[in-house]
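Of the protein chains in this complex, all but one are displayed in their positions.
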Amino acid sequence: MPFVRNAWYVAGWSRDFGAEIRALTIVDQTLAMFRAGDGTLVALEDRCPHRQLPLSKGKRIGDTIQCGYHGMTFDRTGACVRVPGQDNLPASAYVDAFPVEERHGIVWVWMGDPDRADPATIFDLPEFSDPAWHLHHGDALHLRANYLNVAENLVDPAHVSFVHPTTLGSSASENVPVHVSTKGKTITAWRWIRNAPPVGFFQKFGGFTGNVDRWHYYHLYLPSTAVIDFGSADAALNLPEDERQKGVRIFALHFVTPVTEDYTIDHWMHIRNAAVGDDAASAQMDAMFRIAFAEDKEILEAIHIEEQRPHKRKPIRIAIDKGPNVFRKRIRDLIEAEATEDLGEPVRSTFVQHD
Amino acid sequence: MPFVRNAWYVAGWSRDFGAEIRALTIVDQTLAMFRAGDGTLVALEDRCPHRQLPLSKGKRIGDTIQCGYHGMTFDRTGACVRVPGQDNLPASAYVDAFPVEERHGIVWVWMGDPDRADPATIFDLPEFSDPAWHLHHGDALHLRANYLNVAENLVDPAHVSFVHPTTLGSSASENVPVHVSTKGKTITAWRWIRNAPPVGFFQKFGGFTGNVDRWHYYHLYLPSTAVIDFGSADAALNLPEDERQKGVRIFALHFVTPVTEDYTIDHWMHIRNAAVGDDAASAQMDAMFRIAFAEDKEILEAIHIEEQRPHKRKPIRIAIDKGPNVFRKRIRDLIEAEATEDLGEPVRSTFVQHD
Partner (left out) sequence: MPFVRNAWYVAGWSRDFGAEIRALTIVDQTLAMFRAGDGTLVALEDRCPHRQLPLSKGKRIGDTIQCGYHGMTFDRTGACVRVPGQDNLPASAYVDAFPVEERHGIVWVWMGDPDRADPATIFDLPEFSDPAWHLHHGDALHLRANYLNVAENLVDPAHVSFVHPTTLGSSASENVPVHVSTKGKTITAWRWIRNAPPVGFFQKFGGFTGNVDRWHYYHLYLPSTAVIDFGSADAALNLPEDERQKGVRIFALHFVTPVTEDYTIDHWMHIRNAAVGDDAASAQMDAMFRIAFAEDKEILEAIHIEEQRPHKRKPIRIAIDKGPNVFRKRIRDLIEAEATEDLGEPVRSTFVQHD
């Protein structure tokens, strides 16, 4: 079992779901999802228990799905409400239903034991609903890569200098050490690059011309939600670490959804404390993010191919790997805990230490 | 061994075979087939015993095939008649030859023990050569699906209401129970839908405007030949079950050929007791069948993909599955009998109870 199941994963943006049945896969579980008549979302196991046809090949009858092969019909709880050709409904005629929640235009599905699904544990940020911040939903990046590598990349500030030299990084940061700390379910890796020329992003966006102080705080909320708090401020201000709000500050969000062991979808968006209400700025940032994420995709897919090949030696770990190492250890622990059913208390969001 | 081998399978229509060598695969056995100088068909194992080149990559020299690599040459019985560069012909230099028969424009190959091949057991219908019936060869439907699912679909009247709502089925039949009987090597599943509006097919073809009685008799001749006797008659006639000949009656024929475990070809055709000699009617029916069979293909290929995925639960069976259940049981028995070499008597055609 290579996935954490007792977790909320992002299935898509609210705008992605309507009356039509949509098929998708999360942690190797296929889902048939649709928006019911009352506007709420339904997620059912996408396989008819009779002849295994995906229910997403069927059609909606009200808030039920009628299988496209023999018409067995399931309501939004997964219960079978009709078996054509017979009057009784066998006890084994059901599909699993998965809890779904929507927050700030983001759709979350709980992939584990439904009794443990607690909407209060869904990832949230006060800034989502703070008018001083601008929220911009991005897109979904599809990667032929394992989700651990995708998520690891998001608690790894060191790659930015080499993978994103024209947008998010520069050679000034190549040798700056990375700090790592953990708090509850969050792992944070961060570093400041003081008094260096602005990187491409802040040349275009912040309008900086002289040297700046630049920070990266990579918060990874287990299992796989990342918030990258990054920004720049005029170097002359010599900004203290806890006064980042005074600079141009962006939270780049990544909701990493394992599809299969070989495929991952990263729903990405950002919120920012500058250019609030400025759609042109949103479009400009969106375009820069796309350049950077295409660079990540190329790296991560090449690694995925390479990891399938035979190995003569174990990979080595170096100083900058502290964040990834902690992340992998925590994931292994969570998976093992689920396997042994010693799941403890559901995880409550403690993602509030980004100031 | 997932296939019944001691059986006649359809390799194609007579029109598909000429002087040119044609490569095809039946029950995972590759064949090189051609029409010999005297017009009869030859089917040889499509692999040279020397360096394994398919013989179909070679060329005909008279009624022999000369391998395209080193010129080893095999006659229509599979015997090697030439090894270039040496005078003796090794005993191991041969390929298997498979019995082939043609009937009514259909080409049959016996895939099992040649000593058991009895042309008298080839599927036949008196109507094939009855001038009161019109015969129309259709086409070959290729499916990325296991043949058992394809054949099962042809002893399953219940799917028609849901898979083919615009052509062969309608909601009127959704809850009508299915009867099943067996006789010799034939399994029959049937039902009548009395006094209902005509389905799309009989609106276009039978010219019915008022309500009709409609029947479906799905005869499945083991291992995988299906005859679907379906038709409609004015409901006012209240047609007895054994007087179907008085209505507009069609036999839709399906010759299901397992290619591999993951690929199946369904050669389909029909014969009918109406519009005899009317080629426009043939074309119209052909077009409607293509719509319906594309619907089956979509369902069956989606199921095939789903069956490759891990299963948490066993599929459930419901009342309408009686025909498919009997069919699968009989196939399992045949395969097991072949595996234990307790094959008993060759199967004689008993497919005559369709009246």
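A and B are the chain letters, set down in written order, and residue numbers restart from 1 in every chain.
Keep this in mind: a residue touches a chain if its C-beta (ideal position, glycine included) is under 8 Å from a C-beta of that chain, and two chains touch if they have at least 3 such contacts.
All of these numbers come straight from a predicted model, not from anything done at the bench.
Touching the missing chain, out of B:Pro84, B:Pro114, B:Pro177 or B:Gly207, is residue B:Pro84.
From the options B:Gly68, B:Gly105, B:Gly184 or B:Pro197, the residue with contact to the unseen chain in the full assembly is B:Gly68.
When the missing chain is restored to the complex, the residue among A:Leu89, A:Ile299 or A:Ala337 that touches it is A:Ile299.
By the touch criterion stated above, the residues of chain B touching the omitted chain are 28, 30, 47, 49-54, 57, 66-72, 83-86, 90, 92-93. Listed by residue number, the positions of chain A touching the unshown chain are 158-159, 161-163, 174-178, 298-299, 302-303, 306-307, 309-310, 313, 315-320.
Note that only the chains that are shown with their structure count from here on.
With each centre defined as the average position of its C-alpha atoms, the distance from chain A to chain B rounds to 49 Å.
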